[in-house]
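Heads up, one of the protein chains got dropped from this complex, but the rest are sitting where they should.
Note that the chains take the letters A and B in the order they are written out, and that residue 1 is the start of every chain.
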Amino acid sequence: MSGFITFLTDFGLQDDFVGTCHGVIKRIAPGVEIIDLTHGVRPGGILQGALTLANALPYVPAGVHLAVVDPGVGGGRRPLALRDAEGRLHVGPDNGLLLPAADRFGGVVEAHELANPAYALESVSRTFHGRDLFAPAAAHLSLGVPLAELGPPIDPEALVRLELPVPDIGHARIQSTVLGVDRFGNIALNLTREHLDEAGIVPGTRVELVSRGDHYFAVAARTFSDAKPGDLILYEDSYRNLAVAVAQGSAAALLTVEEGSDLLIQVDTP
Amino acid sequence: MSGFITFLTDFGLQDDFVGTCHGVIKRIAPGVEIIDLTHGVRPGGILQGALTLANALPYVPAGVHLAVVDPGVGGGRRPLALRDAEGRLHVGPDNGLLLPAADRFGGVVEAHELANPAYALESVSRTFHGRDLFAPAAAHLSLGVPLAELGPPIDPEALVRLELPVPDIGHARIQSTVLGVDRFGNIALNLTREHLDEAGIVPGTRVELVSRGDHYFAVAARTFSDAKPGDLILYEDSYRNLAVAVAQGSAAALLTVEEGSDLLIQVDTP
Partner (left out) sequence: MSGFITFLTDFGLQDDFVGTCHGVIKRIAPGVEIIDLTHGVRPGGILQGALTLANALPYVPAGVHLAVVDPGVGGGRRPLALRDAEGRLHVGPDNGLLLPAADRFGGVVEAHELANPAYALESVSRTFHGRDLFAPAAAHLSLGVPLAELGPPIDPEALVRLELPVPDIGHARIQSTVLGVDRFGNIALNLTREHLDEAGIVPGTRVELVSRGDHYFAVAARTFSDAKPGDLILYEDSYRNLAVAVAQGSAAALLTVEEGSDLLIQVDTP
């Protein structure tokens, strides 16, 4: 067995952190292939990393899914490996990062703490578990080492779970939260098409967006190209989240929002 | 057949767009090898992407060349696959992005619209054709699927072509345009050595550069190391474009230019 290890972190590419982890994996499992999902998660952005991972994994080959966004490194949080109901393996810290992705594949059926030093580097630093603990565990799993070899079992119910921000749905108005902003300035919201239905906002409706006290008009549209340059649109993005974009511009810059910002959507009734 | 897929986009590496496309390719063609040319093209920078692709491809193995800079995604622009005269395959949007590269290999001999759903993902979103349409098509081509299977033929003459900015050559003066600025602040111009000859500017000439009304002196030089720190030089870059650099500094910052800026070059006749 070798196959694929996917890799997602908040390490960035400015330093050698990602490259060094690649090296660690390749020394243990030279034949495995690594797919870098992204290393551009905001430093410490556990929720952003978890959502990105959950969105990406359905598109990539099954294998070992290594993810490290780990502001609590060196503290009490447990290092984990787990198996989901479809047999994919996930490796990372027990801070909620792995669970939204595992839930896409039926949820966690088996979890183990990384405690067996035979599957870590000889010397484990206190600040770089990506290199010393998680990458080696992922590499050994890709070689077929049984999950149970890595350490004692953990009850899946006892794993740390993230709280996702919940939208407040009213009549003809929704109080939403920005989940993230992508390179193009498109704004992902904690909403799906069903939330719009619930609020009675039908496709094609002209809506008002309220950000930081300022009001903007937007139209529900199906794609960027339906809109004129500069027009704000509310659309279902390619991961089936609702999102806000501005044709040929950055919606995040226009509305001055970032991850965690509030955004009020209300039907524009002139 | 498997070989290589090269990959160039304006997706950046902050999000999972590139990693997800890698995953899509690997699910279809696990044995193909992906070479990331760059994903740092300015968002929507079709001309920049086209020129970068044309400069890079002569240095990389022949294969399938996937490129996505696609501000018109979801609109009327056609998704394409084409073959050049040397047998390389190119996949991307019909917005001019692919043609300067194909021209380096004798031009387009066969083009097809991506219309066959058998070679796309099951569900094609309106905003992420890189993942849903272009990556799958490239993967299938790398497995040996014939180009004609992907969809109806298009007359190569009917493909969208970019207009490259044309320099205005006078006697001892050239009005040029900045094509791009690289990480080191070096400025690529829409000029070759032949344009300098035409204007009567010989190697070693001292020239004046005029940017935004300000005047700077530069010398035609062969390499950065011919110049003293801080000196501006006009030189033929490694892709045989004329470029402006400043030894151990950023010429773009000094001249405050960016892609699309005007730059006047005139012989300095004191």
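Quick note on the criterion: a residue touches a chain if its C-beta (ideal position, glycine included) is under 8 Å from a C-beta of that chain, and two chains touch if they have at least 3 such contacts.
Treat the numbers as computed from the prediction; the structure is a model and nothing was measured.
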item: Selected residue (touches chain absent from view) among A:Pro58, A:Pro71 or A:Gly170; value: A:Pro71
item: Residues belonging to chain A that touch the chain removed from view; value: 11-20, 22-24, 26-27, 30, 43-44, 71-76, 125-128, 131-132
item: Interface residues of chain B (partner: the chain not displayed); value: 4, 6, 8, 13, 33, 35-40, 52, 55-56, 59-61, 182-184, 222-226, 235, 237-238, 248
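By our rule, only the chains that are shown with their structure count from here on.
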item: Centre-of-Cα separation between chain B and chain A, whole angstrom; value: 31
